[in-house]
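The structure appears below as structure tokens.
What you see is the complex with one protein chain gone and the rest in place.
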Amino acid sequence: MSAGNLTLSLLVGVLFAGGSYLLLQRSLLRVVLGFALWGHAANLVLLVAGGPAGHAPVAGETTPEAAADPLPEAMAVTAVVITLAVTALLLALADRSVTLRGDDDVPDAVEDALAGGDDRGSMEETR
Amino acid sequence: MPPDRGSLTLVAALLLAHLVLAAAAAALTPRVGSRALLVGALAPAASFAWLVAAAPDVLAGRPRRSDWTWAETLDLEVPLRLDGLSLLLGLVVTGVGTLVLLYGVHYFADRRHGMVRTTAVLVLFAGAMLALVLADNVLALYVAWELTTVCSFLLIGDEGRDGEHRSAALRALLVTTGAGFALLLGLLLLGDAAGTYRLSEIVAAPPTGAQAATAVVLVLVGALAKSAQVPFHPWLPAAMVAPTPVSAYLHAAAMVKAGIYLVARLAPALAEVLPWRPIVLAVGVATMLLGGWRALAQTDLKRLLAYGTIAQLGFLLVLLGAGTRTAALAGAAMLLAHAAFKATLFLVVGIIDHEAGTRDLRELTGVGRRAPGLAVVAGLACLSMAGLPPTIGYLGKEAAFEAFVEPGTGHGWVLAGIVAGSVLTVAYTLRFLWGAFADRPGVEPRLERRPPLSFVAPAAVLGAAGVVLGLLPSVVDALASGHADAYPVEHSYHLALWHGFSPPLFLSLVTLVAGAALHLARDRVDAARGAVPPVPSAEGAQDGVARGVLAAAGGLTRSTQVGSLPGYLLVVLLAVCLGPGGVLLVQVGLPERYRAWDTPAQALIGVAVVIAVVGVVRIHRRIVAVLVLSAVGYSVALLFLLHGAPDLALTQVLVETVTLLVFVLVIRRMPAEVRHPPEVLRGVRAVVALMVGALATLATLTISARRVPSRSTEGYFAEAPAEGGPNVTNLIISEFRALDTLGEVTVLAIASTGVASLVLVTSRLRGTPRGGHDRPGRAEREAEKEDAR
Amino acid sequence: MTDAHRRPAAAPRARLLPAADRQDAGERSLQLEVLARLAHPSILVVAVYLLVVGTHHPGGGFAAGLVAGLGLVLRRLAGGPKELTAATPLPPGLLLGIGLLLVAGYAGTGVLVAGELLAGAVWSVDAGFLGHVEIPSALVFELGVALIVVGLTLDVLRTLGVDEPSEEDAEETT
Partner (left out) sequence: MSTTTLLSVPVVLPLIGAALSLVLSPRPAVQRVLGLAVLTAVLLDAVWLLLRVDAADRLVLHAGGHAPPLGITLVADRFSALALLVAVVVCLAVMLYAIGQGSAEKRIENVPSVFHPTYLVLLAGIALVLLTGDLFTLFVGFEVMLMASYVLTTLGPTVERVRAGMIYVSTSLTATILLLTTIGLVYALTGTVNLAQLADAVQQLPAGLREFLGLILLTVLGIKAAMVPLHWWLPDSYPAAPAPVTAVFAALLTKVAVYAIVRTQTLLFPRDEPWVLLLVLAAVTMLVGVLGALVQDDLNRVLSFTLVSHIGFMLFGLAMSSVAGLTGTILYFVHHITVQSALFLVAGLAERRRASTALSELGGLARSAPVVAVLFLVPALSIGGIPPLAGFIGKLGLLQAAVGGASAGVLVVAAVALVTSLLTLAAMGRVWLMAFWGESPREEPDGGSGTTTATRRASGLMTTAAALAVTAGVALAAAAGPLSAYAGRAADDLVDREGYRAAVLGEGAAP
């Protein structure tokens, strides 16, 4: 059994914690910032999953044993790009929100604060 | 016995004929109006003829059967079987069905709207009901059972234009399907315990034990609700808002008998399983008494008949569920009798209602004098209902008394109950006759003409049938024995008009006299009824349950579906921490060995990342927060580079730069500062965030301590040169796992389209009226409503 | 919708990118614009380099696309929306379409021609004085990737980068 990497594990924790704190806010911009932190954290997890640091995985220049695991690296590239795409879309949503409502706060849905407020829809008579 | 191919084709054709003729009649309705029912009536009429033709064979103990499999994996077969009981019910369903449809031609003649649906559903119902009594598989029976419920819902609701129709339809639907679901579970348990879903096989080898007992309770719930027994009964009087042919057919003769039929079908097998007899007998007697008592209080003739029906259904339940031969014989006879007389009386009320415009007995006068033929028809039916000779009702009631005069557990109180119930029956029979046909001084007569013969004829046929059959006791005995012979013959009782001076004859006399006395003393009875303090009614209880469920649903939904994104994410994060996080902490725990870092540089960059993260979280000036975020991103890219992932680091740096620009472009248009969040939530938010962070650290530590080497690295290194170059990471992206990349760039392309559609749409929306494009939000609608008030 | 609705007066607006908000030529910084124009070809060369060397060195379609996209960003920052339009050969929708067509078509062609989904081939070409050059078929794929990334950057710049999208912009993209 190998040993756990304390620094990277703590970093993942800090990024997730900071991201979570931002996710739980009303401003969509801060939510996006939170997702960005989460994205970094997830990529670091992939990095840790690939094992300890090593040489760049270039065939011929290094051996499979000495190289960093290339698969998580490739997966992280995919993830980074996807995060970029979603970030752009979320920011466009925020922009649209600013256009329509003047701010980027995520408003609450009001339907269920009202739903079932009276006894309509009983077996007796619905209207 | 091998399936009989000939009858398979014929029965299938008959059932199909209902479907086809329903469609044909519905198609004809817009052109010929209610006369389309004549076409529809062909289906039950043909079925009736087939049943009559098959009767001698069946009664000789040779049931007809056929097989058809719907879904083998689910044991969903549709075997059909015609035995004595099915024949009995089948004759009722098709016979009454034919006459009611003929009657409908006249009844619905003036109707403009909704006839297409009414026609189609009535004919469909006839088919479903026939299928129900012929089905030899519990699941097939259930299918037909629920079909009749849906037909009932649509027919009760009619056009659904007023609240009474709507709520009556919904009540009938919910009570009967709700109990139907219990029935389904019961039937499945029963089938599982018996090892077969075949009714005939279950009856031949009945299951026992706890599972059978549970099944019995659930099956009975379904059967009792369908047959309007206490405490499920309120849906039936409410259903009387339906047009009279519907009430006569569905809610007197046919559909409500489905529950009775099921009880009769299973009683030979399950009467000995413990909760069966106590439930059946107690509920039956209670229903009979309650129905009779409430019938005496009605002023609406139709509701009077409805409560009478409830009482009679209770009576039938006692007889057919008791599980003895004599009781079954009596039950079979009473079932025939009830179908004939109750349908007749409903049709008579329908005629009165149609011609006089009311069916309230306080507003009716002189009907007997103006329509004597109608009075005679009703009188014939009432003879049977009250149990007077020489009617079929008399045959049944004599046999019923006989069945419980015999010694047996609990027979004493059951006998007392059915005698009392019969007294009430006589009393409300008289009340009906008095109410419909008597002269009332001071009331304006409303009946202007004698109802046409074609209108009265179906009722007359049914009414006469009760007397004709009563005069042919041997025929009735043969029909009823077809079912009763399912029981072992203890001492052979036969239906007859004269059994000598026996206790049943004496009891019959008692009921007649007491019933007549009760009718004569109606004013005093009414006074007594008024003096009784109101007891909680079943109707109120059902409404209470509905209100309770709605209140609970409203409360739950209001308090949880709060519509707040932070709230929802909070729940998600908590779920992750408490569920998987809990398992990790409790069952896996902390790894034993650590290393601080791979290289000290990791720690240096790590400190920078931590500082930057704190900055992003704490800074409320948007632009600064975004810039600090980039610092996190670039630091992470450095970590990638240190780790031996230059491709990833390069992508990260470039993406971070682009991201930064996107951020800057967007926040130009936003307020510079984010509003400070309310203090209340800050603590919760911080706690949850720390929990997530702790879980993430724990998970990462665990995996980095328990990591197993990749299974693919060597393969990649070996194959890379042949695929175009030595850069393994890049080859994974463009070759080995190119499918992922294909998906990923698709995401990019669509995101890009989405950004454009989100932002650029503005110019197109401008100038178009908003209402045309958007569902108005709930809040706006509320506001509009407020304005309207 | 009026301007008052779109931009509430209460919201203080940061003047982050002065040049980006300036529309007329008089206000633009000429030096910056010229610099950007001069730099653009070199940036494109870097992008092409990254695209081609991907199989051997860090790089590949993503990196190439992102670098090319950053070149456009530079032009946009220096010269405003007009300059951006001048710098783009094709509307972003078309870029995205062609890019996606290249990557998906590459997959589809492989299925049809070679009976393999997304299998690459490597062609060795004798390129005169350059020596032996290996051209992987995946280069088509990488090119598609790069075009999509450029398309995205362009879309973002043209949409989020503009305060009041003009009618022509809308027509062009949709």
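By written order: A, B and C. Residues from 1 in each chain.
The working rule: contacts are C-beta pairs under 8 Å (C-beta built on N, C-alpha and C of every residue); 3 or more make two chains touch, one makes a residue touch a chain.
These figures come from a predicted structure and were not determined experimentally.
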* Omitted chain - touching chains that are shown -> A, B, C
* Asked: So which of B:Glu159, B:Glu272 or B:Glu490 would be touching the chain we can't see?
  -> B:Glu159
* **Options B:Ala297, B:Ala420, B:Ala438 or B:Ile703, residue touching the unrepresented chain** => B:Ile703
* To do: Provide the residue numbers of chain A that touch the chain removed from this figure.
  => 23, 28, 31, 35, 38-39, 41-42, 45-46, 48-50, 71-72, 75, 78-79, 82-83, 85-86, 89-90, 93, 96-97, 100-101, 106-107, 109, 111-112, 115-116, 120-121, 126-127
* **Interface residues of chain C (partner: the chain not displayed)** => 93-94, 96-101, 103-105, 107-108, 111-112, 115-120, 173-174
* Asked: Which chain B residues would touch the chain omitted from the figure, given the whole complex?
  -> 69-76, 113-114, 117, 139, 142-143, 146-147, 149-150, 153, 157, 159-161, 165-167, 169-170, 173-174, 177-178, 181-182, 184-185, 188-189, 192, 211, 549-550, 552-554, 556-557, 560-563, 565, 567-569, 571-573, 575-576, 579-580, 583-584, 586-588, 696, 699, 702-704, 706-712, 715-716, 719, 735-740, 742-744, 746-747, 749-751, 753-754, 756-758, 761, 764-765, 768, 770-771, 773-778, 781, 785
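Keep this in mind: only the chains that are shown with their structure count from here on.
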* To do: Just give me the whole-number Å value for how far the CA centre of chain A lies from that of chain B.
  => 44
* Structure fact -> In whole angstrom, the CA-centroid distance of chain B from chain C equals 60
* Structure fact -> Note: chain A residues in touch with at least two other chains are 56, 77, 81, 84-85, 88, 91-92, 95, 99, 103
* Residue numbers of chain B (touch at least two other chains) -> 622, 646-647, 651, 655, 658, 662, 666-667, 669-671, 726-727, 733, 741, 745, 748, 751-752, 755, 758-759, 762
* Asked: Which of the residues in chain C end up touching chain A in this complex?
  -> 5-8, 10-11, 58, 62, 152, 156, 159-160
* To do: State the interface residues of chain C toward chain B in the complex, per the touch definition above.
  => 1, 7, 10-14, 16-17, 20-21, 54-63, 66-67, 69-70, 73, 92-93, 96, 99-100, 103-104, 107, 117-118, 120, 122, 134, 136, 138, 141-142, 144-145, 148-149, 151-153, 155-161, 163, 165-167, 169-170, 173-174
* Asked: Which positions of chain A touch chain B when the two form their complex?
  -> 1-18, 20-27, 29-33, 36-37, 40-41, 43-45, 47-61, 63-64, 67-71, 73-78, 80-89, 91-96, 98-99, 103-106, 108-117, 119, 121-127
